[in-house]
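Omission of a single protein chain aside, the complex is shown with its protein chains in their original locations.
Order of writing sets the labels: A and B. Residues in every chain begin at 1.
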Amino acid sequence: MVMQLNARRTDDTVARQHLMATAAVATLDELEQAVARLGRPACQDLRAPEIGLVMLRGRMGGDGAPFNMGEATVTRAAVRLETGEVGMSYLLGRDPSRARLAAVIDAVWLRDSALVETVFLDPVQARMEADRREAAARSAATRVDFFTLVRGED
Amino acid sequence: MYVAVKGGERAIDNAHRLLDHARRGDPAVPEITPAQIDEQLALAVDRVMAEGSLYDRDLAALAIKQSRGDLIEAIFLVRAFRTTLPRFGASEPVDSGAMRIERRVSATYKDLPGGQVLGPTFDYTHRLVDFALAAGVSPPEPATAGQGEAIDAPHVTGLLDDEGLIEVNPGAQADHPVGDLTREPLEFPAGRDLRLQNLARGDEGFLLALGYSTQRGFGRTHPFVGEIRFGEVEVAFTPEELGFPVSLGRVALTECEMVTQFAGTAEVAPQFTRGYGLVFGQSERKAMSMALVDRALRTREFGEDVVAPAQDEEFVLSHSDNVQATGFVEHLKLPHYVDFQAELGLVRQLRREHAERAAAKASDAAAHREAAE
Partner (left out) sequence: MSAALSTTLSAGFERPVFDAQAVFRCVMMAMARPGLIRTLTVAVKPPGRMAPAAAALALAMCDFESPVWLDDALAADPAVAEFLRFHTGAPIVADPRKASFAFLADGAEMPPLDCFALGSPEYPDRSTTLVIGVDWIDTESGWRLAGPGVNGQTRFSAGPLPHDFLGRLSDNRGLFPRGVDLVFVHGDRVAAIPRSTVVEK
């Protein structure tokens, strides 16, 4: 049995995963602006930003049994709003500032998901999608068709 | 035998100050920043992350600056840094099939779902030094095609898989914890999980030489590049307190699937076998070498005789780590005065005994001659 902090319905878990995934890759500017627009809610550090490691796993042959391929640095944080919601963050890299802001955004999302979607999720998702499209279009321009030349006669 | 020495503290401090000075070089030349290394020497950063076995671009870039570009020294710094951090856990296995493709080529099929995407590559360059770069040039904007549709590129080996032409990758075994050589000392024989972990952090030059040796006949595996892909994959991790996976962000990986030597028995129809490489950052040379050596090491599975270095698991896995290797080789330059004095004493004594024996022999011979006369 696994108990979840702030456990709500499962579809809310999917939505929260989406939010946390976005917060994990948002830039410091994006996180700061969002927290400013959310009114810089007062909160307490339940877990001050902490840097650690996660062992990354791959799969043999791409889809087989797992193996450890090497670690990555990760920063995590947890904050509690005055209204009680506990927000958490986990993100790649060593960045206490981003981790704490991401946890604040997660906490506010638990209180008012619609607000956080407007202020943070939608604009950051749009920026990320534009970046992804630009990179994909550049890769696509290097797509190649190889022709096999006929060897010898007929 | 190790004997502690003391003294020389001031000389050591001054040597380190001199090192700092040498690192900076001519102050008339602008100082390099880690961000510049990250952006403009990105493949050096990739190598330090891969062999340092720690994905952290900023850290690897700083380590390269600190080590004056000595990449093995930088790898050492990264390895030392990781020991100072707690581990939160292990990620979910990454899904390389869902990679955001920046490059993807196959040497076995020219037409394949998702197509061949060259991406940023040195292939097909003429290896002519570009003197324009010395002056500094702004490159033209990259070309674009399409509207940025995601490239859906399933693994090529899936095509062979469908026909049963290639071995099926081994599935996860329940109750078999994933081996981790950073936690438990390596023992032989080692499982493929431990071998792959060892190779993923192994020295690129060592693996390249071993891979090359298999091509030249020292443990031939008859390889084809089924596929090489480079791009970003998402990393998911399940914190114990949340109980559901969260995405931590994306990491860039190079993956190589080698299609190798087919094998068959009376029971099993002939099938291609596989070698696998997966490396942090962009490094096809490393991923391909890893795949060649992975396949060469699978001798037990296929009942192959170990006849070449690349097939000898203890040889390969014990010597692949360049931090270990450099530590043991370079420790020879540290004070061994007492050991050497002991050896010196021994050699002197042996020489003395040798001389005495020679003298005794000479006087014996002389006595013999005299007696004979």
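Going forward, a residue touches a chain if its C-beta (ideal position, glycine included) is under 8 Å from a C-beta of that chain, and two chains touch if they have at least 3 such contacts.
Since the structure is predicted, the reported quantities are computational estimates derived from the model, not experimental observations.
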Neighbouring displayed chains - absent chain, whole complex: A, B
Touch with the omitted chain, as defined above, among B:Tyr55, B:Phe88 or B:Phe206: B:Phe88
Identified contact with the non-displayed chain, of A:Val86, A:Val104 or A:Ala140: A:Val86
Absent-chain interface as seen on chain A, which is shown: 3, 5-8, 12, 46-48, 50, 78, 80, 83-86, 110-111
Sites on chain B contacted by the missing partner chain, in the whole complex: 86-89, 239-241
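Keep in mind that, in the parts below, only the chains that are shown with their structure count from here on.
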Chain A - residues contacting chain B, complex: 2-5, 13, 17, 20-21, 24-25, 50-74, 76, 88, 90-94, 132-148
Residues on chain B engaged by chain A in the complex (per definition of touch): 49-50, 53-56, 58-59, 82, 85-94, 96-97, 100-103, 110-111, 115-119, 142-151, 155, 157, 169-173, 176, 178-182, 192-194, 196-197, 200-201, 234-235, 237, 239, 241-251, 253, 255, 257, 274, 276, 278, 280
